[in-house]
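Dropping a structure here in structure tokens format, bear with me for questions.
Just one protein chain is left out here, and the rest sit where they should.
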Amino acid sequence: MAMFKNENGKSVLLKMVKGIQENKAYLGEVDGLIGDGDHGMNMNKGFSVFEERFKDKEFSFADGLYELGNILFSEIGGSMGPIYGTIFMDAAEAGEDFDEIGRAELMTMLEAGLSGLQEIVEAKVGDKTLVDTLSPAVDALREERDFKSSLLEMKKAAEDGRDKTKDMMAKFGRSARLGERSRGVLDAGATSCCIILTTMADGIMEYL
Amino acid sequence: MAMFKNENGKSVLLKMVKGIQENKAYLGEVDGLIGDGDHGMNMNKGFSVFEERFKDKEFSFADGLYELGNILFSEIGGSMGPIYGTIFMDAAEAGEDFDEIGRAELMTMLEAGLSGLQEIVEAKVGDKTLVDTLSPAVDALREERDFKSSLLEMKKAAEDGRDKTKDMMAKFGRSARLGERSRGVLDAGATSCCIILTTMADGIMEYL
Amino acid sequence: MQRILNDPDNIVDEMLEGFLKAHGDIVEKTGNKRVVKAKKIKADKVGVATGGGSGHKPAFIGYVGENMCDTAAVGEICSSPTAAAFLDSFREADQGKGVACLYGNYSGDNMNVKMAVKMAKREGITVKTVVANDDVASAPKDQPEKRRGVAGEIFMWKAGGAKAALGGTLDEVIAAAQKAIDQTRSVGIGLTPCTLPAVGHPNFEIKEGTMEVGIGHHGEPGIEVCPLESADQMAKRMVDIVIGDVPFEKGDEVAVLVSGLGATPVMELYVLYNEIEKLIGGRGIKIHRSYVGNYFTSLEMMGATLTVMKLDDELKELVDLPIETMGLTQI
Partner (left out) sequence: MQRILNDPDNIVDEMLEGFLKAHGDIVEKTGNKRVVKAKKIKADKVGVATGGGSGHKPAFIGYVGENMCDTAAVGEICSSPTAAAFLDSFREADQGKGVACLYGNYSGDNMNVKMAVKMAKREGITVKTVVANDDVASAPKDQPEKRRGVAGEIFMWKAGGAKAALGGTLDEVIAAAQKAIDQTRSVGIGLTPCTLPAVGHPNFEIKEGTMEVGIGHHGEPGIEVCPLESADQMAKRMVDIVIGDVPFEKGDEVAVLVSGLGATPVMELYVLYNEIEKLIGGRGIKIHRSYVGNYFTSLEMMGATLTVMKLDDELKELVDLPIETMGLTQI
């Protein structure tokens, strides 16, 4: 069964960076509708700092995630610092000892990220946050399948999850204050989380 | 020879008021090009205060001019307070004893206004100020003619004077700082002065 | 975008450098470039820390100074400071008597402060918090935990800072700041949107001829978009919302703060205050102290906020205490 070497992390991380950079403006627009419009800017800044600092270094997938998370957490702040910081760093810690990463290993990592997140935020599926993307994506990895199919399922689950946030009413974050008026647009965090998971899957698939 | 009764001043003054009110925006635009854009606003405010305060009263031409000048001087301020205040009040003082006003009397009055002005400002003909309108208008009244022709000449002189300011370089007031760049547009004060003299002449002619 | 900028990504750092140079008599830098500290801090007192996103000048660093906040953690524009910055701000503020962290109710700030408080605890620094939630328009009265903190934070800092300066214990400082914010209500009216320098265009719209009642400090939509009103009508709307939310009663004494959102000419804030004063007075409420100016802004947004705090003897004494900060100097 195809596996992905943890040590091949760099190209995956850089793909994630590119995904965020290319969607900087789009994420800003989505956040602007019911938030404050800075989601693209802050994500882009954090991911670009990571790129700048690590582009000439080699690193594993887990280490890359850790460093990216740490930059978001300790240099960017905002909501994304603690949220993605926790997700990435906790996922990295769960995965640092894997030499090879397959479906089960990736699930372990992302599950650790998700449960780390749930220690700091109360949001659950249905609350119009990035949990709506991350949680079904983790679930999609639970079923035994070959890694590539699993990744494709994970992408699909992330996309579906993101799309579902459109009709939801926000319960947490800035847009929660809008109540009913928060319906009708995507959640910014769910959108960026989908980009992250999708580019991560695409990056890994290049090695399968 | 046709004369105008000083006591019939009200309709003349109200015509002058209307002339300024109708040109409020236009005067603002002219002043905006090389000044600060407030000429129409300030003139309109002063003239409208006069209208409001005196619309239910009867008054002579000289008294009306005096009150208008006094309002500009003591309630409006700016450059127009001292300038038109002086012109109107000095003209009024020179004319308060006339029962009837003809060419010679009007000349006496406006001449007094002009020389009063020249005591407080240094501007001469050619300096791109309202002196370029007022001074030739007074000159047009010097030649003996029937009153109506004189008024028509005065209007023409005022208009010509105003138009000549277009090519001049401003020497006084806000626009003086622009030097060469002040050429190519009318002077705001010359423009309002032309409106004032024109409506004054038209108002008087209704009685001739 | 007609703005005074170099690389927008560096705006916060450059602003901080300039701020420290300009106000070297009031503030000083610390080991963390995103943490600013008051120059003169009374010895042996409870520390008062705050922090928040940038773009709200004078908030937050403009309220660091004698008898107000001891430290402020600085975030990106409209974005919470990092947990690390909050932690460092606690370390700087602590003199062994604990630290009161007084900040605004935003999800980013909540998360970062919570994490920083935990980390501080591990180091033996006791940090207690008060979360400002004075913005009436941001959630119904029965959901105060959802309400945003806006210009009322200034009264919270004033009260907490003064209590600490007067020698209060950590619990007393926390109680004073909590009382201040509990007695404070705010509302904003937005007239134009603002543009984040790194984004380059406004991220929301307020149509010419309309106004957004209840707008947030980051352009968060308000409770109502309605046709632009006169200053007097805006004043009435604001007073009704603010005074209607808390049991302000005849005979009460209050402190009033009218802040511009950034680009509204200050002259117009006085026009607004002129009517606000009449309306509050008309309800038999006495204005003990008033502040009119740009006290808590949102970049170059146009509009204004009204904040009213109900006073008791303690709050009066705390509000009246002299302070020297960039945002407010009171003799």
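Letters A, B and C mark the chains in the order given here, with residues in each chain numbered from 1 onward.
Throughout what follows, contacts are C-beta pairs under 8 Å (C-beta built on N, C-alpha and C of every residue); 3 or more make two chains touch, one makes a residue touch a chain.
Source: prediction; values computed, not measured.
*Asks:* Give the labels of the shown chains that the missing chain contacts, considering the complete complex.
*Replies:* B, C
*Asks:* Pick out which of C:119, C:166, C:225 or C:263 touches the chain that's been left out of the picture.
*Replies:* C:263
*Asks:* If the missing chain were put back, which residues of chain C would it touch?
*Replies:* Here the touching residues of chain C are 1-6, 11, 14-19, 21-22, 54-55, 57-58, 191-192, 206, 208, 211, 228, 230-232, 234, 262-275, 277, 290-294, 297, 299-300, 302-304, 324, 326, 329-331.
*Asks:* Could you please point out the chain B residues that touch the chain left off the display?
*Replies:* Touching the chain left out of view, chain B contributes residues 25, 28-29, 31-38, 40-42, 45, 73-83, 120-121, 172-174, 176-178, 181.
Basically, only the chains that are shown with their structure count from here on.
*Asks:* Quick one: chain B and chain C, Cα centre-to-centre, how many Å?
*Replies:* Between these chains, centre-to-centre, one finds 54 Å.
*Asks:* Indicate the whole-number Å distance between the mean C-alpha point of chain A and the mean C-alpha point of chain B.
*Replies:* Taking the mean C-alpha position of each chain, the two centres sit 74 Å apart.
*Asks:* If you average the CA atoms of chain A and of chain C, how far apart do the two points sit, in angstrom?
*Replies:* Here chain A and chain C have centroids separated by 33 Å.
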